[in-house]
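Each chain you see keeps its place in the complex, though not every chain is here.
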């Protein structure tokens, strides 16, 4: 089985990387400035790392998170001394890959080698070979999508396109800041949204028109998808007048929690309607309880490793949207989950029936060898491979992109090898599927 | 481990098949008419197949589903061209088994071999060796249970019994059409129920008497079990007067959803009471959200691949029934689930304690190698093997019966082989359990 897996992997290991969803910073590619040091490159953007350190009583101040003033070398030493904490985690695999493949280091990271690592990496970063665009090329990125809000000007993407560089860095439309009444600054965001679009975002029709305009602008800047990070998968299918009345209640940002939830749900259905028109693929990333740690949120802000998954229903939640658009083969909605109990029970059966639905890969906490195996083991029986969409790295940590794609390709090949060994598919079929999972499906699903 | 598994499998591969629960059509065995063609035999009754095709944008019209007019050969070609979609699914295993074992075909199904397959299979079907009764014998079916509603006349079963053929095709009592107030035509069904039984099904006592009579008739026609396909596992334990008042509210078919749910729950308890009297084994198949796709239901009807599992509670839901009958060792209730998160958490602990409870095998979406492994991995630790009941194929697709039993036997032997390899049981014990899982347990549990 291992030799079948190795052979399958050998044929896909070198394929170009398509990264259709993630959170890297477009400024890196716009300015192509070198990364400053090891800590800035590898620790600061990676909440997988500092959440683990924090769980063991290490303060975020000492790590220089959220702009806290800390000596980067000292922060790096803390990571190094505590690197044993990551045994068995995917972070360990990704970092080991980066250390060996990107920086050619062949000693183990621990307290005694911390400075050697810091210096080696930091020095390399000052060379042209480690500037963002060079790394983009070196790792064979065919497409890299970032994620921006409708009130982002996309100035970095504009700069990239005007720079003459031929790397394909595109954006994705993530409207949460103007769709989620509970988002920080929602009312102000609506005002900015009006300024950017020239639409009256205080009226329901103007608000929808602003979305349409902004989606068109994002599409012009390369976007092929939208992305929606809601607390639940709730959708709604209100009449136009009900929706307008609801919008009137929520536009101040002081909506009741029921109204806020209903509005988010209605907006998923509105976004689906717009996707039918403009062809943008919808991604739904539900089920994260954001900013669970109140003190941390107040002191360090969002995205600091304190988001916790919650139990997530899809069967009832998606029905309003599916009642309206479920049978549209031209619509493409990619579902993600942080609740693996829904894989076999809800998601595979839904995606294995509705023409508009596909399944995104194992996400976030489950983007690990074990999580990816569970994903295949629990979805393939009902949805097959062809209702899935290949791999997403979904990362803020640039160099973990090739590392993550490499792990994903290995795991998928291992899964396929088992099917071959059990005489369930033939070896040439496995090779075809391996290629599809690594490259073709993502390209097709994201319309790239 | 593989060699242990192979040896175990070798000893059970040839055992007779007992199929205690499924949805094949008794008319096949009553008339013994040949199946018409490949599409009619293999595609039309198999919602696993057309749901997958539909999920990829293929119309059910083109497949000739629900009596739609389509050229069977053209429909078959669509299946053939899209056969790659089933890689990794159990459907692929079952069909491959059927193609090779039943029809002796040794080329792969794809667009280029579609016509060859269609012709080979269709021609074989015109021979006597492929008539329903011949296939029944060829595959060693010792018992085959179909599932009928109380308002079915069982004319086909009568014809089978009077035909002189010695194949044992029996029925099972599935009262959903007269128990579930949300069932299509519920009020009319009650009227038919009255006609068939001579009881006043508008009164609670008459309604219960009608069930008793009809159960006795089903038992006379071979039934040893009842079957209940409710949206949830809710049971209730109302007083007789409360139950009568509830029945008065629901008998029109216009019950509130709470009343409908409560009535279904009360009827499970009533059915348990009757089972204590007449010895019919109860099967509870809860947790499917039926007809999730409204448009499809309105245009193609039920059982068209649009049923989606839902999260299902057993611990609270079953308590009313268990409070009344849980300690009755003479009562036998077989529980199924579409929510695998309940295996280790609820179902194995319940079946590993209550004398009246047993666990049905991995069901429907989970009737796959992966699903069967999960079933054993998550139930054996607490319920052991002897609170389970062997295998159910639960299919509408006749030839998938031997294929499914074959897969189940292989997977169980693989699981047992691992226990032997880990020195947890001895080889002779594994052989005994393999035989029990393949043959003895189902016979005993279903009182066959």
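For clarity, chains are labelled A and B in written order, and residue numbers in each chain start from 1.
Keep this in mind: a contact is a pair of C-beta atoms (placed from the backbone, for glycine too) under 8 Å apart; a residue touches a chain by one contact, two chains touch by 3 or more.
Computed from a predicted structure; not experimentally measured.
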item	value
Oligomeric copy total, full assembly; chains in place: 2	3
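The rule is simple: only the chains that are shown with their structure count from here on.
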item	value
Complex contacts: residues of chain A adjacent to chain B	313, 315-316, 319, 322-323, 326-327, 329, 341, 344-346, 348-355, 357, 376-378, 380-387, 419, 422, 424-426, 429, 432-433
Contact footprint of chain A on chain B as seen in their complex	51-52, 54-57, 84-90, 92-93, 108, 289, 292-296, 305-311, 338-341, 365-366, 368-371
